[in-house]
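Structure first, commentary second.
One chain of protein is taken out of this complex; the other chains stay put.
A and B label the chains in the order they appear, each numbered from 1.
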Amino acid sequence: MRRIITLLTDFGLRDHFVAEMKGVILSINPNVEIVDISHDVEKFNVVQGAFLLVCAYKWFPKSTIHVVVVDPGVGTERKSIVIKTKNYYFVGPDNGVLSASAIKDGVEEIYEIEVRETSKVSTTFHGRDIFAPTAAYISLGKDLSSLGRKIDRFIILDLFKVSTFKGAIKGAVIHVDSFGNVITSIEREHLGKVNINYGDALEVLIGNVNVNVKLLPAYGYVKPGELLAIVNSEGFLEIAANMSDAASRLGVRVGDEVIVRKI
Amino acid sequence: MRRIITLLTDFGLRDHFVAEMKGVILSINPNVEIVDISHDVEKFNVVQGAFLLVCAYKWFPKSTIHVVVVDPGVGTERKSIVIKTKNYYFVGPDNGVLSASAIKDGVEEIYEIEVRETSKVSTTFHGRDIFAPTAAYISLGKDLSSLGRKIDRFIILDLFKVSTFKGAIKGAVIHVDSFGNVITSIEREHLGKVNINYGDALEVLIGNVNVNVKLLPAYGYVKPGELLAIVNSEGFLEIAANMSDAASRLGVRVGDEVIVRKI
Partner (left out) sequence: MRRIITLLTDFGLRDHFVAEMKGVILSINPNVEIVDISHDVEKFNVVQGAFLLVCAYKWFPKSTIHVVVVDPGVGTERKSIVIKTKNYYFVGPDNGVLSASAIKDGVEEIYEIEVRETSKVSTTFHGRDIFAPTAAYISLGKDLSSLGRKIDRFIILDLFKVSTFKGAIKGAVIHVDSFGNVITSIEREHLGKVNINYGDALEVLIGNVNVNVKLLPAYGYVKPGELLAIVNSEGFLEIAANMSDAASRLGVRVGDEVIVRKI
């Protein structure tokens, strides 16, 4: 059974960084399959990295090893960790980028990666020198306890703050995708709590803008260019425009507050 | 023999969409090889998607499964189809994006994909929920008739309208590549019809611009920055500038009319 290693970084694809990680992995385990999740995380944006991971990780086969390198603290004292969960392995810096996914899947064991041959490890590129080889050794079946010291906690990043009050839901914009769709931290179950259903008209306060939209099942339910609300394929409430860039039109940015209520 | 699945979408590589398709495919068939054709089709541009497919599909081994998701109608009533041709399988929405390639290769059978477990299918991401698993099951050798209902037609997109009159050829700009080369719908055989050969001087009316260029065998036949006409590696007439961006200089856009005559 061929093992899979996924890579999620803010390195971009223009430089040599991602290729070097792949070369290191294939030098250790030539039979592993490497899949890119994304390398276009905004530089140092740990929250966006965590969001993309929490969307993508669960679509891969059991035992997939997910490597994430969004790492503003590289070369300082932040730990390098492996989290074994119910179905997966997560490898990356201990800065919270792995936490939402690991917790959702069910944390089983946590290890701090021990760096033995420090002479070979650069201080600026742990993706290649620590995380890639760690993932490759896991893909070979190497015991986690041989890679480092068992620890009992990791840094948790609270991505998805959502609260409900007086029939309204308050959340935040957590991502704008390449279509210009505005993804909020509000999930399907929050809509249920305040009794919002398909077909309902909603008042949405987002950033400094107030819009009225209907919650509909697919983009094509409105005319090209028209706004709508949708529960996207990951279960998050999205403010979108059919075949058009809602984020630009509304002037919305990641981090903006979102308040939704039925009208 | 390892099967190949190619992916051609307008999803971009910044988001989690393409990775989720790959995860779904590898969960069903861990031994398949996935190759990206492009994920940077202009959003919802079915014509550009069809053009990139018609260039690329034929360079892959027989039995390759080509998945195309440029799908403005996702979640509405457009069909999801599989076309089996002489050498390949094409999987995607029935909006014409597959048609030029399927017809060129020779259509053998057409199936409408039947969606059985609708509870698991999102209304916004059929790439992941319908097309990726369909391709993965085909790669496992699953019978097409088990995936859906045989049908007898699909929507045809007429990409390549070309006509000749009084020694001139009329076509259109169908693509501008990342070098700024202007690819037209005029093919090698059209040039033959009006007796245009290498070395001939041509008058080209393109958009609102009139240029005189020579038809030459390679970019390096003119000085850097100079315009020329070339029959490109796919057999299409191209207006280009050696090591320079012809499209920007001429202000040409996809869809512009092109008229070519010998002078």
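Just so it is clear, a residue touches a chain if its C-beta (ideal position, glycine included) is under 8 Å from a C-beta of that chain, and two chains touch if they have at least 3 such contacts.
Just so it is clear, the structure is predicted and the values come from calculations on it, not from any experiment.
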Exercise. May I ask which residue of A:Gly73, A:Gly180 or A:Pro217 touches the chain that does not appear here?
Key: A:Gly73
Exercise. Determine and list the chain A residues touching the chain excluded from the picture.
Key: 11-17, 19-20, 22-24, 26-27, 30-31, 34, 43-44, 72-76, 122-125, 128-129
Self-check item: Residues in chain B touching the chain absent from view
Solution: 1-2, 4, 6, 13, 33, 35-40, 52, 55-56, 59-61, 64, 175, 177-179, 217-221, 224, 230, 232-234, 243
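Simple rule for what comes next: only the chains that are shown with their structure count from here on.
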Quiz item: What is the distance, in whole Å, between the centres of chain A and chain B, each centre taken as the mean of its C-alpha atoms?
Solution: 31
